[in-house]
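Of the protein chains in this complex, one is absent; all others appear in place.
Our next item is chain A:
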Amino acid sequence: MPSSTDPGRPDPDPTVAPTRDGRPVSDRGDTVCVIGAGASGLTAVKNLREHGFGVDCYERETGVGGAWNWRHDRSPVYASTHLISSRPFTQFPDFPMPDSWPDYPHHSQLLSYFERYADHFDLRQHIWFGTEVVRVEPVEGDRWDVTTRSTGGYGPERTSRYAAVVVANGHNWSPKLPRYEGMEGFRGEVMHASSYKDPAQLRGKRVLVVGAGNTGCDIAVEAAQQASHCWHSTRRGYWYAPKYVLGRPADQVNDTLLALRVPLRVRQWLYHWTLRLTVGDLTRFGLPKPDHRVYETHPIANSQLVYYVGHGEITPVPEIARFHDRTVELADGRSIDPELVVFATGYLPRFEFLDPALLGDEGGQGRPRLWLNAFAPGHPTLAVAGLVQPDSGIFTLSHWQTVLFARLLRARAARPERAAAFAQRVTARAGERYSGAVKDSSRHWFEVGHADYLRAVERALHELEGGK
């Protein structure tokens, strides 16, 4: 197999373009550059190839799978990570997961799924492993100079010129760690969930888990099983959805309602009613009352959290106020004495190789302003794949994003007037949201409802193809 793990690149084009800042640039012609060989990068490579484009994909690690490859140093997965969305929502729309897999597969199955995807569609020959991207700069003619080097900074930098770039570097690897007063003086251990790998790290300790995302809840449940005590600190009350309702995976039940176009209000009512039938009033367990209606924050699918709260293995506590020498003071004045604090406070996207202004993030706050979370105004040959936080699986969304981008690139050559109309829509609609009202926090910057989002992509595809 002509894959490569050595720091290298495809044979440089004999026509070396004019130098820029004195650096030689090898011209890769119509080839498209894909950054990252995780789920979104792989589907970008596959769909671009399927539409007839040459592709160079750069991957800083030595394997595919990105975040889902536990060997990678940026992978956030821990030993017990399972899917939050059930199989039909998670798989690529044109490459189903095996029937024999469970409703909610384990992360190691996900990795084998991506490896099979890469082999089935013969993608590895287009991927340059162990190569990281240092800089991506626009040059005239809507083309891009991509500078790479081997991961870790060894070897010389090399620059190649591409017709288009797909950024698929993931958004779950740069930890977001909150600051609290007195945190430096705290004698206990503090870690971000990104370094949590195995429940053995919790065994026999008094553990405080911060954050009620899906990861925070998973870790709280494991602490309930392993630690000598577990506190779970959340900023607000949440709706903890079970993974199964009415005998089926909960997301499949929810989508049955979506398919029937049941209005949001009715779905919220049904949801509250179902929860009442099962776990009932959460405040009875000492959990705070949610300050929002269901579907207004990222859904948390965890059947076990409430169970362990009900068994006294998890003590729900409010937000942290400040750290002391050996104790942590809570917002309600209480003081607790954890030995280990795990911050499951999420991640922030980072595009360190790209000028933030290119993605419409003028202030450099880390929040790009794009259309469909993928297309940057003024840069018709640049796309971001997978920068979405759906209430469902992400890979289906990445698949359609990259199909749309491939069609756009094809239209640029064959139907330039349609590509131009598309560019106008990108400028006019950048920043559009695809979910109902959600709480405004960086947690929900990229929150999309999968149905709203995919309908928008479907419309964009049909508009681009002129409804043919």
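We adopt the following convention: a contact is a pair of C-beta atoms (placed from the backbone, for glycine too) under 8 Å apart; a residue touches a chain by one contact, two chains touch by 3 or more; residues count from 1.
By definition in this document, contacts and distances are computed from a predicted model.
Hidden from the displayed complex is a chain whose UniProt protein name, among "Sulfate transport system permease protein CysT", "Lysophospholipase, alpha-beta hydrolase superfamily", "Thiol-disulfide isomerase or thioredoxin" or "Methyltransferase family protein", is "Lysophospholipase, alpha-beta hydrolase superfamily".
Across A:62, A:256, A:335 or A:441, the residue that sits in touch with the chain not pictured is A:256. Considering the full assembly, A:96 is the residue among A:24, A:96, A:312 or A:431 that touches the omitted chain.
In the complete assembly, the contact with the undisplayed chain comes from A:121, out of A:78, A:121, A:323 or A:445. Those residues of chain A that touch the chain absent from the view are 50, 52, 87-89, 93-96, 98-100, 119-122, 251-253, 255-256, 258-259, 400, 403, 451, 454-455, 457-458, 461-462, 465, 467-468.
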